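Note that one protein chain is taken out, while the other chains of the complex remain in position.
Per-chain residue numbering starts at 1, and chain names A, B and C are given in the order in which the chains are listed.
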Amino acid sequence: MSEHKIKVTVWNEFRHEKENDKVKAIYPEGMHVAIGEMLKNEGDFEVTYATLDDPEHGLTQEVLDNTDVLFWWGHGHHGDVKDEIVDRVQKRILAGMGLIVLHSGHKSKIFMRMLGTTANLKWREKGEKERIWVIEHSHPIAKGLPDHFELPHTEMYGERFDIPKPDDVVFITWYEGGEVFRSGVTFTRGNGKIFYFAPGHESFPIYYDPNIQKVLVNAAKWAAATINRDSGCPMVDPLEEIKSSK
Amino acid sequence: MSEHKIKVTVWNEFRHEKENDKVKAIYPEGMHVAIGEMLKNEGDFEVTYATLDDPEHGLTQEVLDNTDVLFWWGHGHHGDVKDEIVDRVQKRILAGMGLIVLHSGHKSKIFMRMLGTTANLKWREKGEKERIWVIEHSHPIAKGLPDHFELPHTEMYGERFDIPKPDDVVFITWYEGGEVFRSGVTFTRGNGKIFYFAPGHESFPIYYDPNIQKVLVNAAKWAAATINRDSGCPMVDPLEEIKSSK
Amino acid sequence: MSEHKIKVTVWNEFRHEKENDKVKAIYPEGMHVAIGEMLKNEGDFEVTYATLDDPEHGLTQEVLDNTDVLFWWGHGHHGDVKDEIVDRVQKRILAGMGLIVLHSGHKSKIFMRMLGTTANLKWREKGEKERIWVIEHSHPIAKGLPDHFELPHTEMYGERFDIPKPDDVVFITWYEGGEVFRSGVTFTRGNGKIFYFAPGHESFPIYYDPNIQKVLVNAAKWAAATINRDSGCPMVDPLEEIKSSK
Partner (left out) sequence: MSEHKIKVTVWNEFRHEKENDKVKAIYPEGMHVAIGEMLKNEGDFEVTYATLDDPEHGLTQEVLDNTDVLFWWGHGHHGDVKDEIVDRVQKRILAGMGLIVLHSGHKSKIFMRMLGTTANLKWREKGEKERIWVIEHSHPIAKGLPDHFELPHTEMYGERFDIPKPDDVVFITWYEGGEVFRSGVTFTRGNGKIFYFAPGHESFPIYYDPNIQKVLVNAAKWAAATINRDSGCPMVDPLEEIKSSK
């Protein structure tokens, strides 16, 4: 494989797809594989998979050291993710790895850890229509997208979304049932870029939608690590002569 | 006491002052008392003290529920602060309580928890001069301050400071030894306001400096809680008729 | 009058109300008077009126020097506002005066001048319902407001709204016809605070709505000047000895 490919690891809780027939019908190999195969087909990515039930949740130090961008999909078992793995992922993000948090991953330990807030929101599962408006057309994550696009059936995620002020609000969603949501938002933490993207409820085939796929590809390119830097908290010598004395 | 007073709790690790004669000479009753008495004299504040060695570190739920603004000074024993107390403080900040983190509190569990980053920086203890430039003159925290002011002897804290993008950079410091530092920065997390202020090394009488005192007073007024809101993550009914069907 | 009152000047183009019977029926004395009388009744404000057809558009240097917050409503005659008056208003904002731009004022010379962008948006006049979601509940402009509130008939203003990244997105609107809009946004320019608030189409009685009135009162308090500072671009002497030589 080309050394220039972006190394993506797609992490998935991967339990819905094993336990729920409806979800299994949509994503027979799991959402991570649906996302990962799409990225591979796009050509610019090398893809690794990791799931909750793998040893160390599939996120060994070696895997993380070889990851430019980590996708994260979790939902019902956030509490099963071990704190020491969350520590390790956080450290790698701060050094430069990108993180793309999908849908119900808003309540994952790693997302709340990076933000310092609850990431709470309103929600409703009625299969209603969602219309996603592009707010920043020149943002790399919006590249090639139309003015707005729709998902016919989606889970509603509504404001107030308890997140810190984003660097950029790339998308805002309109819901048929009357809510709005900052559905695509970016953050920088340490040297790492973070993108949260709301669509992706497991019981709809959302990750097969061409616009959604374009967002995921764009986001992976945008978030890819360009640096690996852990500067510590060093004691340093003065650069100039100090005339003051205690 | 007037019901309009701002309820401040000043938290201090309070070990240096008991263990180090030089620090004890400067702050015989502890830095928390020096800060708290100054705030009381200013007239708009009710002050409570809390220290590391108090039961529950002095931060019971009742104390926090009666705190509009929490000051935090810690240094050598960040690790001794119990995680369940950090959880409790975080929850109260997200509901609306203000947090003012002082000097070496940059490495406190609560500050790193709120930010999601390491808050690492460069440092040096040579007693050099620090000149603090006001960057946002109209910010409430800068009210009444001159264009710049100085501390004759200080510990150096230099960039890069590993923090998320602040809401406002109120102060930037010039150090005699050649570094710069974003020495006064604000954040919003949930409904709570956070201010980090770099000056305050324990072996210099910095909290007796009139400009520093003005900053602390301004910051306490600015950060005071105006709301107590914990909205949870509720399932909600649609506000509009939904025509889509799964 | 109390010296502590906030000095508000409400500027209105004031032509619709003279030329259009429907608008006149809603605002017989003009929108500026409807807004100003409401502010007066609230008790914390001194109110001055200024309109396009007044000499110097009512915005003499003396009026501006005695204004803490300027409200601006314009629509069809933005081009008739003289550039020298825009210069004067801009200078006063940068020194500290607050500016509250209402509805179609998004295309006013002063708003585009302060932002550097076109402030373009999508629009439609069908009298549809607007639902305004509070995004930052602890922001002073949202004080006392419910989770969301509605206007039964409004002009639609939709994204993409061509504004620089706001300091805060206080409100996001959901429209019945399918759009979203960042309907309440703040900016700081120089020492002045700016708030743009989208509701306020002239042919609906929007400024009589209690929630809208609460927003206007909150915004006027939030934006009120606390400083009057014009620092120029001064040549200054060094504060430290310079050892370099050319």
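Please note the rule applied: a residue touches a chain if its C-beta (ideal position, glycine included) is under 8 Å from a C-beta of that chain, and two chains touch if they have at least 3 such contacts.
Note that the coordinates shown come from a computational prediction; the quantities given were computed from them, not determined experimentally.
Between the chain not shown and the residues B:46, B:168 or B:202, the one that touches is B:168. Considering the full assembly, C:120 is the residue among C:20, C:41, C:120 or C:228 that touches the omitted chain. Residues touching the missing chain, restricted to chain C, are 90, 94, 107, 113-118, 120-129, 152-153, 156, 158, 160, 162, 164-165, 167, 176-179, 187-190, 203-204, 231-240, 242-246 (touch as defined at the top). Taking the whole complex into account, chain B touches the unshown chain at residues 131, 133-137, 147, 158-160, 165, 168-169, 172-175, 178-180, 182. Contact residues of chain A toward the unshown chain are 96, 131, 136-138, 140, 143, 167, 176, 188, 190-193, 226-227, 229, 231, 239-240.
Heads up, the rule we're going with is that only the chains that are shown with their structure count from here on.
Ranked by the number of C-beta pairs in contact, the top chain pair here is A-B. Interface residue usage between chain A and chain B, two copies of one sequence, is largely shared: over half of the residue numbers at the contact are used by both copies.
Taking each chain's centre as the mean of its C-alpha atoms, chain A lies 31 Å from chain B. With centres defined as mean CA coordinates, chain C is found 37 Å away from chain A. Contact with two or more other chains is made by residues 167, 176, 188, 190, 231, 239-240 of chain B.
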